[in-house]
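One chain of protein is taken out of this complex; the other chains stay put.
Letters A and B name the chains as they come in the text, with residue numbers starting at 1 for each one.
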Amino acid sequence: MGRGGATTALWDLEKADCILIMGSNMAECHPVGFRFVVNAREKGAKIIHVDPRFTRTSALANIYAPIRSGTDIVFLGGLINYALESGKYFHEYVANYTNAALLVSENYQDTEELDGLFSGFDPETRTYDSASWQYQLDEQGQPLRDDTLQHPRCVLQILRKHFARYSPEVVEQVCGTPQAIFLQTAETICANSGRERTTAFCYAVGWTQHTTGAQMIRAGAILQLLLGNVGRPGGGLMALRGHATIQGSTDVPTLYNMLPGYMKTPFETSDPPQYKLEDYLKANYAPTGWWYNLPKYMVSLLKAWYGPNATAENGFCFNYLPKVGGDYSYTPMFLNMKDGKMRGMFVMGENFAVGGMNARLEVEAMTKLDWCVVRDLFEVETAVFWKAEGVDPKTVPTEVFLMPAAVVAEKDGTYTNTQRLVQWHDKAVEPPGEARSESWFVYHLGQRLRELYSHSSLERDKPIQQLQWELPTSGPHAEPEVEHVVREISGYRVADHSQVGGFAELADDGTTACGCWIYSGVVSPDGRNLAASRQSDAPGVDSNHQNWAFSWPNNRRILYNRASADPDGQPWSEAKKLVWWDATNGKWTGQDTPDFPLTKAPETPANPDGKGLEAHSGRDPFIMQSDGLGWLFAPNGLKDGPLPTHYEALESPVENPLYKQQVNPTTKEFSRKDNRRNRALDSRYPYVATTYRLTEHHTSGGMSRWIPWLSELQPELFGEIDPELAAEKQLKNGDWATVWTERGEIELKVLVTDRMQTLKIGKRRIHQIGLPYHWGSRGLITGDVVNNMTPLLEEANVQIHEAKTFTCNLRKGRRSPSPVSPPSSSQGVVVTSGGAGQDLARVKKSEKGIS
Amino acid sequence: MATGFFTDTSVCIGCKACEVACKQWNQLPADGYALTGESYDNTSSLGATTWRHVTFIEQMATKPQIPLLNLTADLPKANLLVEGVPVAPTLPGQDGMPRWLMMSNVCKHCTNAGCLEACPTGAIIRNEFGDVYIQPDICNGCGYCVPACPFGVVELSKDDGRAFKCTLCYDRQKDGLEPACAKACPTDSIIFGEIEELKEVAEKRVEELQSRGYTNAYLYGADESSEVGQLNAFFLLLDKPQVYGLPENPPLPQNKAKNGWLASLAASVVVGAVVAIAFSKGRK
Partner (left out) sequence: MKSVEEFATYYNRPVLKKPHWVWQIWLYFWLGGIGAGCAIISMLAKLFGDQKRVKPIVRAARYISLATGMASPLLLVMDLGRPERFLHMLRILKLRSPLSVGTYIMSANGLFGNLTIARQLVEDGFIPAKSLLGKAATLVPDGLGTGLQGITGFGMGTYTGVLISATAVPLWSEATEILPPLFLSSGLSNAAAALQLVLLASGLDEDTTDFKALETIETAAILTELALLGFGRWKMGALLTKPLTEGRVGKLFLGGAVGGGMVLPLLLQRVSRARWIRFIGAVATLAGGLTMRYCIVEGGKLSADDPQAYHSITRK
């Protein structure tokens, strides 16, 4: 839909008539936010939980639907199919606010025609060319449309054909979800969507961590558009984010391919290479839609970073930005490190020796470094990689610097939480001893580097010399005052350093500076830090708590909220009004900041050769998109197809029942000796493993396993298995068992529970094994690292791994001393050529009659 | 007028925030680090160092063996979730449906408290908030309150020797703060307040749940006429008390003393007579 954040806010869930929680264990992982779900339920909303396990979330739900891990697209596809065929989708919404009517090129071929591939696939590079996915254009270059939605090439009809086979029967066959429960879910969701009612979706990494992760979320988005639930109270997609400010760390990113505010980093691999600002802008600028403003944001960012040194003449120092020369993302980084291509590393607030995929490989990779800085609260597993089980410290050349970090309560700063809410927090106490904040470390490191390079006259050192790197400091440790960073992020006029009111005031001529355009306005023109404001709505008032902190963009709480009104600008219904057109005063108004040009009347026609939002009519709510529409069919933006389609997980005991193509063909496997893959359908790995969290711990346990009060609550690593599997393996509740994959093996105690259930997939009975991944070798409580078993791989769109679904085997008893050596019998595949899943044919021959 | 808790187990998500908040506020140590295999409960019971304890009861067996049964056939037609659509047999919590019960247990601060009546030193008092409080400076660790509690709440601390249990955050209440556990509860499963008001809320709540098909919802500990009287920490439960490890009809142990003393008297008379006779026989 165009923005990298949840479209709604947690409190808004209370207004929902139905909430689908899928791909998240919300009650356990977002317990405080879950209070709004409980409140909604108490007001009569229907809560649905779709999960491989019956969890603490399921316990509070009205409907629990079991599902085989990795098959959500079939389930969601089934819902899309149901909505379309039963005619229960929100026709007016779909017809006016989505691209349902647009005609797609005649060259486009669907997976239904190509048995699991879309048109434009290149088997060599395993990438798609999206040319054939584009719209049919008229002579003005405008997309052709058929508002009757009958034309066979119109998006809606293509959608229908694409999902036609995702029937309740197929859902039961592929997901193992009983039809009755699926139908129940479908009916409940449809019955609770439309003019009078809304349904919200909540998801988290149960959806993302798959080779089809991005497309699972797409499927959810398509369904919400069809049901008309986006931009409306009690609707939307609630992306439940992870770490307290993980949202913030993608807004002001820690990602190699992003600059603040979701602007792309310059690539030198593109053609032409983006060395010059013009080349960069040409490549990323969109004449229509919001990205028309890209130059303003980019130039303002460069002004914020390089200050007076950034001038129109030198392209605002654009060339000082590092250029990306390939895939610098997480996974390849570790492979390069292991292959000795990296010299040093800073680890600041991550404990991948437990949390990282194929963690053992990552630990071994670290032993190839010359130097390594670890900043953490404790001496976590990652900090002691040099003496990890099976590593001989004598053989490790790495010089390790362990530096104590200040914990959140020991420093000022902001969180950007799961609902895009930027919230300021004050320091409560001074950090103990040598502990320092991240900003202290980075700021003073920068100062010393500038000192080091101050005398250099080399061109290549200019980026360091010309960087604007001055902050007022205070306190005994010369702590930089981060509130000044917030002001810079919010944006100011270069001339008089007065704060801008928002990104609307940013310019591309160097007169404004802004550290992150989407956050622009977090500091008000009169200098108030809105992130620190704490005023919730008074009883009876509903303004979506607009005076509680600041939510980007422009303090909008519900994104695309123009869609909460009908095409004429009036609320779809009294019950569900949020933002509407006030004709008398000629502006949009309501209970939220309108996510729309404030005075643009509903009847305003689109201006085909207008700039930016002028190209949109007064009806088009999705202002970030070039065409202002919600994309049911995505001609651009996705690397693995314009529509979600079901592929089995890279490691699956089941043959893709829908297509010959077994897995997502665009997946990057990084398949090598130290990152072997369990072959699909390999009878030696018959069980589906999925990994997840427990309320009682936090991710790698880097914090929680050091706290007695949390450690006693979940003291030991366990695996959840169903009674049938337990009986098969003669395992009693609490027995020791060993679980292994081609990457490694771990030992754990089994929790035999009916909450795990055997699924019937075709003729087979599939067992799923649930593995919380919080344990490691350090802290008050220790246990094997589940991630010693998971594969390093990359989904094509966002480079996410597939920790949520992989295959494994299980035996009674404890493991052999080394946690890592793959079973000697190992025949795991190392794919050197061919495509993902292309070895399937081979597998099938070698593996006759899989049980 | 007394303060206390109404704990509504029907909205408990088993997050254990209450248990942790209590330990943190009262600076209580951990009880040890061992997996019990008893669902997600690894602290097992209330005690000297655990004043809040969350129980977990898995009742999935009633779940149809998915997908072996033909569920469509088994749908209870009566219960309608959406107009015209029968309910799939997976409504957690409802009768006959699979469920995972969670309940946060605590000292009941009984109106007639066994521990308080047993205490020979007067260490255990009813404080100004009407709650049962152990004065740590008085308790001499005789341990008599321990078997006198019909709920197995109070316990002697191994290393300290004194008896400990929930104070109902006496210190916080004195400062006008709500108890730490209630404060931490994200779903308001634990509600703190004046008993009289809490009971009104609770009774409405039961009616509502009943009407929504949770026919086995009821209040535990809200009956003044019972031996222990009104419990200042009372609960909305969804199954028999025993399931949660609670006595169905908790006794007030001291009520037994009367008969004991009478029996003693009788015995003394008889025994005395026997001895007297025995000796008078010895007279020449």
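Methods note: a residue touches a chain if its C-beta (ideal position, glycine included) is under 8 Å from a C-beta of that chain, and two chains touch if they have at least 3 such contacts.
For clarity, every value in this text was computed on a predicted model and none was experimentally measured.
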item: Full-complex contact with the absent chain, from B:L35, B:L177 or B:V243; value: B:V243
item: Of B:A30, B:C139 or B:C166, the one touching the omitted chain in the full complex; value: B:C139
item: Touching residue (missing chain; options B:K16, B:R52, B:H109 or B:R162); value: B:R162
item: In subunit B, positions touching the absent partner; value: 36, 38, 41, 44-45, 47, 55, 57-59, 61-62, 114, 117-123, 138-144, 146-157, 160-163, 239-240, 242-251, 253-254, 256-257, 259-264, 266-268, 270-272, 274-284
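Following the convention adopted for this analysis, only the chains that are shown with their structure count from here on.
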item: Residues of subunit B that touch subunit A when the two form their complex; value: 11, 13-17, 19-20, 23-24, 29-37, 39-40, 42-43, 58, 60-61, 63, 66-68, 71-72, 74-75, 81-83, 85-93, 98-100, 102, 186-188
item: Subunit B contact footprint on subunit A (complex, rising order); value: 27-28, 31-32, 34-35, 38, 42, 46, 54, 56-66, 172, 176-181, 183-185, 187-188, 191-192, 694-696, 708-716, 718, 733-734, 749, 751, 753-755, 757, 759-760, 780-781
